[in-house]
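Following: one structure in structure tokens, then a few remarks.
Of the protein chains in this complex, one is absent; all others appear in place.
Each chain carries a letter (A and B) given by its place in the written order, and its residues are counted from 1.
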Amino acid sequence: MPAKEISKPISEATGPTGESSPLKEISVSTVETTKRIDEPPRRSKVSIKGINAWFGSKQALKNISLEIEENAATAFMGPSGCGKTTLIRCLNRMHEMTPGAKAKGQVILDGIDIYDKSIDPVIIKRRIGMVFQKPNPFPTMSIFDNVAAGLKLNGVKDKKLIKEIVEESLEGAGLWEEVKNELDKPGMGLSGGQQQRLCIARALAMQPEVLLMDEPTSALDPIASSKIEELVHQLKKHLTIIIVTHNMQQAARVADHAAFMYLGEMIEFGKTLQIFQYPKQELTEKFVSGKFG
Amino acid sequence: MLILVAFAVGEGALPIFSHEGFQFITGTDWNAVYGRESFGALPYIIGTLLSSAIAMAIGVPISLGIAIFVTEMAPHRISTPLSFVVELLAAVPSIIYGLWALFVFRFWIRDLIERPLYEHLSWIPFFDKTPFGLDIFTAGIVLSIMIIPIISSITREILRVVPNSQREAAYSLGATRWGTLRTAVFPYAKSGILGASFLGLGRAIGETILVTMIIGNAIGPAAIPTTLFSQGQSLASLIANEFNEAASDLHLSALIGLGAILLLLSMVINIGARLMVSRMVKAVPGGRE
Partner (left out) sequence: MSENTGKKERFHRREVQRAMVKNARKAKIIDKIVSIFAIACVILAVIPLTSILIEVIKNGIAAFNWDFFTGRPSAIGRAGGGIGPAIQGTLIVVGLATMIGAPIGILTGIYLSEFAGNGPFPNGVRFFNEVMTGLPSVVMGIVGYILIVLTLGSFSVWAGAFSLSLIMIPIVSRVTEETIKIIPNSIREAGHALGIPKWKITLFITFKSAISGVLTGVVLSIARIAGETAPLIMTILGTSLFFTGFNSPVDALPLRIWRLSSQPYESAQTQAWGAALFLIMLVLVLSVALRLLAQRRGFAVKAEI
């Protein structure tokens, strides 16, 4: 991928020299210490620089900056109302679709600022997939059409290609074996967990580079949730995953990096292990040890 | 109560059906002279359906456009007053639409639309009639103006029932606004929008005074429209025109018979519409009407 070269200088530039103090330490530690001998050096896929977001006059995010590593899972966690969902919605410019909401700052995806004036927010969403809190398959469409919806929307007409991608995406979402004989049945007929995986397949069909998951298991039972978590492990081999969760155990299980947010501010960001075992901030410690949230 | 209505109208219409039989629906004559009475409703059924069809063809797309603008495009501070105004306009009595159409709008129609069409396209049989302004075409257009506030305010409600998660699903796949409407909103709201249109159709078919004032009030075989610019007559307008001048009991019964046909037509449409709208609202978990 040629984009790799473009963004390299940025991640290098922002990593060690970031302004806010916790970020400085952490990005050094994450970038430098997550290397394992058998893996190539990791790089930043998305860098968030000074994002502020508002609902009307109420500020929901206060100057958030962090680096998201490529082909890894990053979790945003924190108590309800801390702004984690707002943050993830800022990453594909979904936040500003809410009436009265706006966002300012930079989100750099492979060297391109998605908040640049010349960027069409529609295009951004084609490169960054999203999965929502509640499964939201299109109720009038079949399983096949649900997965193919994004392709058809974006002008892919080649039937053979669509069929291949649908199959591949359903496989990628771990749903293929369960539904391969009923592709023309309505997507609403599936169970909640299957519906959510259908939505993941729908997002995967777009061949995204980044997948945003906004509390994808909050509406699901534990078994269905664990399937989704297993899926995250599979997907992050090829995809950059950002997952919002209010469930600490889930963050600990699936994420390589974790960010703890509170009242619209980024309190701490680092390797998941470090956040959970050696939190640097008192608030983080209280949260991960279950004293509030 | 509905049974009472149906019973009363049915009883009143009985004499004419026994006099004319099935001819009452298929006949085209309308003669009230004593001894030569002959009544056929066909021209007026056609007039009703044609003017309503024109109203729907114009009114439904425009209403849909307005509803889309209000729910999907306009910022809050424009959409709120706009829907307020639209709803107020739904409360304006039809006699006022009629008055305006009779003294103002028909000249617009005649000079701006009908005349150019007649002059340049009179080889198309639709347009081959010296336009006069009081005809089926005008009636259809004014009816469309009248039903636009009705259809668009119901459609707006229907579009609001579509959950935002559906829109977001489409947007997150990189859909444009139109893509979102097409993929997520319309399939979801389809039956509701259809129902809203049918309610508008019911209104157009039953509208009386407005049509009476502008449709041209032709009688008998002459009321069968040969062009869009012909003077016509609808079921309701003929009732309004002749009810007080009914020459005989049979004539009166014929008019009531027209009412019975109208009742039947609008009942079918309304029941269909209600079924569709309620199916839509029920299908939405937590949806509000």
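Note that contacts are C-beta pairs under 8 Å (C-beta built on N, C-alpha and C of every residue); 3 or more make two chains touch, one makes a residue touch a chain.
Here the structure is a predicted model, which is why all the values come from computation and not from measurement.
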Hidden partner chain, touching residue among B:I145, B:A189, B:L250 or B:M276: B:I145
Among B:I25, B:A53 or B:L99, residue touching the chain not depicted: B:L99
Among B:L194, B:I209 or B:I224, residue touching the chain not depicted: B:I209
On subunit B, residues whose C-beta touches the chain left out of the figure: 1-2, 4-5, 8-9, 11-12, 61-66, 68-69, 72-73, 82, 84-100, 102-105, 145, 148-150, 152-154, 157, 174, 176-179, 181, 199, 202-203, 205-209, 212-213, 236, 239-240, 243-244, 256, 259, 262-263, 266-267, 269-271, 273-274, 289
Where the unshown chain meets subunit A, residue by residue: 120, 122-123, 126, 151, 154-158, 161, 164-165, 168, 206-207, 237-238
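The definition used in the following text is that only the chains that are shown with their structure count from here on.
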Distance from the mean Cα position of subunit B to that of subunit A, given in whole angstrom: 51
Subunit B residues within the subunit A interface of the complex: 75-76, 163, 165-176, 179, 183-184, 187-188, 190, 283
Partner subunit B, residues of subunit A touching it in the complex: 92, 94, 97, 99-100, 122-123, 125-126, 129-130, 132, 134, 136-141, 149-150, 152-154, 199, 202-203, 206
